[in-house]
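Notes follow the structure.
Other chains dropped; remaining ones untouched in position.
Labels run A and B following the written order; every chain starts at residue 1.
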Amino acid sequence: MNKDGTFNVRKIGAPGNIRDTYQSLIIMTWAKFFALTFIFIMVLNVLFALAYVFIGVEHLVGDKEGDLWQNLTEAFFFSFQTFTTVGYGHISPVGKLTNFVSVIESATGLMVFAIITGLLYGRFSRPSTRLLFSEKALIAPYKDGWALMFRVVNLRKNTLLELEASVAMTIHVKEGNENKRKYYRLNLEISKIEFFPATWTIVHPIDDKSPFNSLDLNNLAKEDLEIVIQLKAFDDTFSQHVHSRYSYEGSEVVVGAKFKPASSVDDNGNLTIPLDEFHDYKIVTFSK
Amino acid sequence: MNKDGTFNVRKIGAPGNIRDTYQSLIIMTWAKFFALTFIFIMVLNVLFALAYVFIGVEHLVGDKEGDLWQNLTEAFFFSFQTFTTVGYGHISPVGKLTNFVSVIESATGLMVFAIITGLLYGRFSRPSTRLLFSEKALIAPYKDGWALMFRVVNLRKNTLLELEASVAMTIHVKEGNENKRKYYRLNLEISKIEFFPATWTIVHPIDDKSPFNSLDLNNLAKEDLEIVIQLKAFDDTFSQHVHSRYSYEGSEVVVGAKFKPASSVDDNGNLTIPLDEFHDYKIVTFSK
């Protein structure tokens, strides 16, 4: 899994589709989105400007005729005034063909901005979370033995409810000549909490059933393993379920360490979470 | 069931309703949608143009009067400039009635484009999946016996989570003179997976409880039976549950075959899925 929550799987030969285009336009960065929108609108207007020049600039009354470049520029400005329906009127279409093209263009313009409105709303309203995971997962003391632990905090002010975690471990093994990826679900001490106002430390006890039990924990960083986390929550602001994924590689697991407290309660019972100390842990002696 | 996931049931005499119109406009193809939109806008503008001509073209200042056809064309262009609110102004309304009609038209135009904006967004944002099901379902070796198997892959780049399958079989039987459709749920080896980055082979073991146990598997193609699949998943991009349906008829079940591997892992542990080999299977000896 990549750090942004997508999976590292290559599918070869999948055909395109208009719905995928929509999905891409929703997912891409804002910079790319605005650049694409700008280019698309410009190209459309240049094409319409070419059409007006082709029909004849003499049908654009108010336009000062000149050389081809001059005509194209003026036609482009007229085109844009039509496309955005600003329609000042100091240049106006005369003749059936020019009028008809401007009819098509103004309708096209309204449609294009309708689509952009929808895309902007789709982009903004897309559910998302901003959770901060501890940089490292720890193998920390737990009851009489050890447990895999990491913690998470909500960076937003909104309230997440019914937080549910499911954690898995995949490991790359060689069986003879064959490469395989094995997959294990990890049992959690608590896998669901109702409120999430502060931080949550997720704990997988390394007991007999744990796949970590049979690994050499001192050499975890050398294994091609990955701890894959999925968090599900209900976002109260938008009334929808949100999912968040994260992963730790073997080299991101610190063996023999425990987290420092993430929050402190003062004498009035108020809770404070200093986020710059969120990743802090201290080393403990590990033996197993 | 049809291949697009709709059911092959005829209901006679259901009355229409405005909400059904919305649903149709959301479901129809893009070509049909744009054609309908275009025709609707054109017809509206022709009606308004007729109104302007009926009131009198002399109230459209800037308009060059001519024969009826000439007047209608000019009125149509003025109408469109009003409808799209481009309003160049080289033709402008004079007189109370013409002004009032243009007031109504510009408001109508804005409303119509508001509805189109909504419809476009509704169409784009409609949840959908693009899953590829194996062309054939197989009766393949499984443990000591046989199992019905088919597989599925996500053609999109987005991540589907919490994939859940439910599979049923319906068979058309004649009991005396009466035609009946019997319905059986098929037990699955695994009916829910948490992540779906690669492919999933869905397995129904043909054991004592399976309705296939009492059928002549060698003559499956002759039965009027259908295997109906419903997949439910959570689409992380749009934070909504999506459903997908598919079906296999008796003639699409290959008895005595097993799938070739759908994916390969390289030495670095990376997974590749060649989609052009997705449907591939090899024949095995079947006996029961």
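One rule holds in what follows: a residue touches a chain if its C-beta (ideal position, glycine included) is under 8 Å from a C-beta of that chain, and two chains touch if they have at least 3 such contacts.
Treat the numbers as computed from the prediction; the structure is a model and nothing was measured.
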item	value
Entire complex copy count, 2 subunits given	4
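As a convention for this text, only the chains that are shown with their structure count from here on.
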item	value
Length of the line joining the C-alpha centres of subunit A and subunit B, rounded to whole Å	26
Contacting residues of subunit A [partner subunit B, same complex]	5-15, 17-20, 22-23, 26-27, 61, 81-82, 85-89, 92-94, 96, 99, 102-103, 106-107, 109-111, 114-115, 117-119, 121-122, 126-127, 166, 168, 172, 179-181, 224, 228, 230, 240-243, 245
Footprint of subunit A on subunit B - complex, ascending	30, 41, 73, 77, 80-81, 84-90, 113, 116-117, 120-121, 124-125, 128, 130, 153, 155-159, 161, 194-195, 197-198, 234, 236-240, 263-267, 269-276
